[in-house]
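Each chain you see keeps its place in the complex, though not every chain is here.
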Amino acid sequence: MKKIPVGILGATGMVGQNYIALLAGHPWFKVNYVAASPRSAGKRYGELTAGRWLLAKACDPSVSGLLVEDANDLSRAAAAAARGDLAFVFSALEMGKAEILALEDSYAAAGIPVVSNASANRWTDDVPMLIAEVNPSHTDIIPSQQAARGWKKGFIVVKPNCSIQSYMTPVWALLEAGYDVKRMVVTTMQAVSGAGYPGVASLDIVDNVVPYIGGEEEKSELEPLKILGSVENGRIRKADAPLISAHCNRVSVINGHTAAVSLEFGAKKAGIEEVKRIWSEFSALPQQLKLPMAPEQPIIVRDEANRPQPNKDRDADKGMAVSVGRLRACPVFDLRFVGLSHNTVRGAAGGGILNAELLKAKGYLG
Amino acid sequence: MKKIPVGILGATGMVGQNYIALLAGHPWFKVNYVAASPRSAGKRYGELTAGRWLLAKACDPSVSGLLVEDANDLSRAAAAAARGDLAFVFSALEMGKAEILALEDSYAAAGIPVVSNASANRWTDDVPMLIAEVNPSHTDIIPSQQAARGWKKGFIVVKPNCSIQSYMTPVWALLEAGYDVKRMVVTTMQAVSGAGYPGVASLDIVDNVVPYIGGEEEKSELEPLKILGSVENGRIRKADAPLISAHCNRVSVINGHTAAVSLEFGAKKAGIEEVKRIWSEFSALPQQLKLPMAPEQPIIVRDEANRPQPNKDRDADKGMAVSVGRLRACPVFDLRFVGLSHNTVRGAAGGGILNAELLKAKGYLG
Amino acid sequence: MKKIPVGILGATGMVGQNYIALLAGHPWFKVNYVAASPRSAGKRYGELTAGRWLLAKACDPSVSGLLVEDANDLSRAAAAAARGDLAFVFSALEMGKAEILALEDSYAAAGIPVVSNASANRWTDDVPMLIAEVNPSHTDIIPSQQAARGWKKGFIVVKPNCSIQSYMTPVWALLEAGYDVKRMVVTTMQAVSGAGYPGVASLDIVDNVVPYIGGEEEKSELEPLKILGSVENGRIRKADAPLISAHCNRVSVINGHTAAVSLEFGAKKAGIEEVKRIWSEFSALPQQLKLPMAPEQPIIVRDEANRPQPNKDRDADKGMAVSVGRLRACPVFDLRFVGLSHNTVRGAAGGGILNAELLKAKGYLG
């Protein structure tokens, strides 16, 4: 099988670098087009990132040699697409919301699908916000999206914020098993890589906790409702529950967001053993389709008293599995647990790649 | 005024060292007797702790020269008391529960009051568990305690666990102002010094969070109920509310426990401005008595979006004030906030000293 | 004594904040004038720094209320000086070298002495680079500096880089005692606060060492030669020795630069006990003048095997003492030791204040 040529918008930033690292050796996709700000354009990707490559894994040599394009210059992307050198783009753009909205739109309008990591389009109501194991059917809205905008081949899908990944799949598994989750109090302890680079100043995090991340609590409370929503008349109608209170904190961890969760069921309550069974056995469309980036087991239940922990569990199953532990009764609600996921893999580039694999498997990427 | 000669049981451990550091220059008390394990006995305190002194502040030279006593050898303490060289002891013992119970009892029986930092006697129902600003009246139980045991001068008081200090005083201020707090979900992010020395291994905490501290959640949920309880027939009858769910985590912070709290009021609900007013104006007996270790303002309200933070707020008012911030509405309950207190000062040695000052002011220390 | 009104240029940055914190309650100086970039001008200092105050110690309330001036607007400073409201300025400017040179010159030309923390003027050959205990006589060059430029009251003095403070005073003490130091290999492990704010990204320093700090090794090797130089014909002629090889590293420490030093004596060699004696007894002009910011003992010798350490020794004597330890024979050279000093106190604002105190005592500040 010839690999599908893909592009990265915002290729030099931290999320862009993660896309390139994770796509090295990907069985379906090959990074063929890298775009960044105008001042980066025209340089070799490898030269541009030498001395500011942020990852332990070295840059894929086949990408190092690519010339960086200006992400704003759509004509270059359109020409590449016309030549068959660019099938779709991952958007890791770091700009103002209005600029991202305009730019992602223009790529889609030019017939280049956009699988976005940016938050700009998350609340566009005909843009699906996908966690491949949770709401894969939301891709059904793509034809309506295209029709409404007069797009033929292009479209936009987004992924949600990294902060919700550690509890969203576990909660979905319970909902799918027939247990309503009415209310949740969630306290996150988030890694510094979630803020990009340079991101969090070391003076703010060595020997410290910052109990605030701008905009993060709102995203953590509201995005789950769209993900759990239903497709109605070409729009996603957001769900009413669960009601979530999120407390978001930054801690001195490089990678891996941890969440301490108390949750309240509706009338039908699951016991601890039942929840463990549901989570251990949970499997979804990405697993059935054997998508390359899909974890074999989306939720890994840890039985040790002191797990999951970022430095031991974040890399579970390529960094794509959510690890849960400390499942126990809650004196205030019904149950409580700790969830953990890798924020730059599951919560960013890896989640985006899995979304693209899902779209490919469903035939949306040609 | 001649200073009152005090002793430290467990003087070489981390809490013991903190007592010595905080008592340097104390206007009422002077460390005159230091006791530790039998193998430490007979050595100079300064020699014993050279190379394993854990604090930035150097050891008080007047204590360095003291000979260390065997904490198990009561005859030495009794002799010192008889000579007028030992009025009471701070217990920072690190042993098994049964041993601490026996040892603290024996000091009290010998006429030497014990102001304890250890957890062994926290649930002894005629031993008051004091936060000087919250339940100073619980000292009223001391005569019954003495009568029941046939003790004349000796008695035991304890302080609660360090993990509750960051939310207990704020909650008490609300209760005192007439607002019932029915339920709380509390997630703590606790400093490594709370585990003593050597305590938490660096391999467990650099680039990591440990979402578990043995026994800590139970203490965090139950101790508030005793502190808020009432004295009835020579016993403390624990309160029924608030119902607390505690999630206790260890993070990479040296000093300062942070708590993210969601709380639900009873029928009468306080708004945000009202709560800020209550907290800012809160003052209690230690403030009225102008006890030396008492913070001028027990609760400091921070208005910045990203405060309190351990490395900026833990030392507020000698490390004795609780800093609160991020007060905002809670989608699930009524309000939420972040509380922070210094765990080895307010939560350990400083809190113990304040308890002793309260006892002195009330006439219990002769 | 009426306090001398001083100004801070670059008052909102990290070094500026440190000046304000350290000058709170200073017996001689009072911060009366704060200047920063044009976009900060006209706002209250307290409002401007709320939410970005970097220190644990709160901002001096008397400074919070000051209106921030535009540091480039010399007319405002000159008017304040004319009114008697500004006697001299501490420069903590963060700009390009050419701009700082021009701006510091213009203040001095306007009759306002500049005690600078910036590096721009360090190699101006009639500007003394002062460590108050090491080369206080270099202030003798000030009249020549004024004459050469036609300045009456104004002048410029600078302090050296923070990286050299942990070994410069110990080496000077040896030189003064008659022991030539010919060669040194110095490896520094420097705190993140040395890079200002936001400075070092947390992604670069949590679980990491960065073995490079731009320009730092050159400063660490060359600045000692000017400090040890002699005043000749209105110029400072730099010394020829010691020859220094500096390896500068950034480590995960908030405050406190540590240096591991191997040194080679000339023909006359001091033994370990002799060096300890020299260091312990070292005292200099700031101590004789009892300058307020001067440490009682400029060099503190630690005998424990594992000291000095940043988190235990950086605050020694108000953060102004240098702590040394691990003095032992060197298999390659003669001796080796570890030196440690507080980089934002001794190495920045505290050192600047001590220089100003020295200048005041010598009559240069009116």
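Note that the chains are named A, B and C in the order they appear, and that numbering of residues resets to 1 at the start of each chain.
Throughout what follows, a residue touches a chain if its C-beta (ideal position, glycine included) is under 8 Å from a C-beta of that chain, and two chains touch if they have at least 3 such contacts.
Owing to the predicted nature of the structure, the values given are computational and were not obtained by experimental measurement.
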Subunit number of the complete homomer, 3 shown here: 4
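Rule of thumb we're sticking to: only the chains that are shown with their structure count from here on.
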Distance between chain centroids, defined by C-alpha means - chain A, chain C (Å): 47
Centroid distance [mean C-alpha coordinates] between chain B and chain A, Å: 44
Sequence positions of chain C contacting 2 or more other chains: 206-207, 254
Complex contact set, residues of chain B against chain C: 50-51, 53, 55-56, 206-207, 254, 303-306, 311-315
In the complex, chain B residues that touch chain A: 183-185, 187, 189, 204, 206-212, 214, 221, 243-245, 247, 249, 251-254, 258, 260, 262, 305-312, 325-326, 330-333, 336, 338
Chain A contact footprint on chain C (complex, rising order): 54, 192-193, 197-207, 252-254
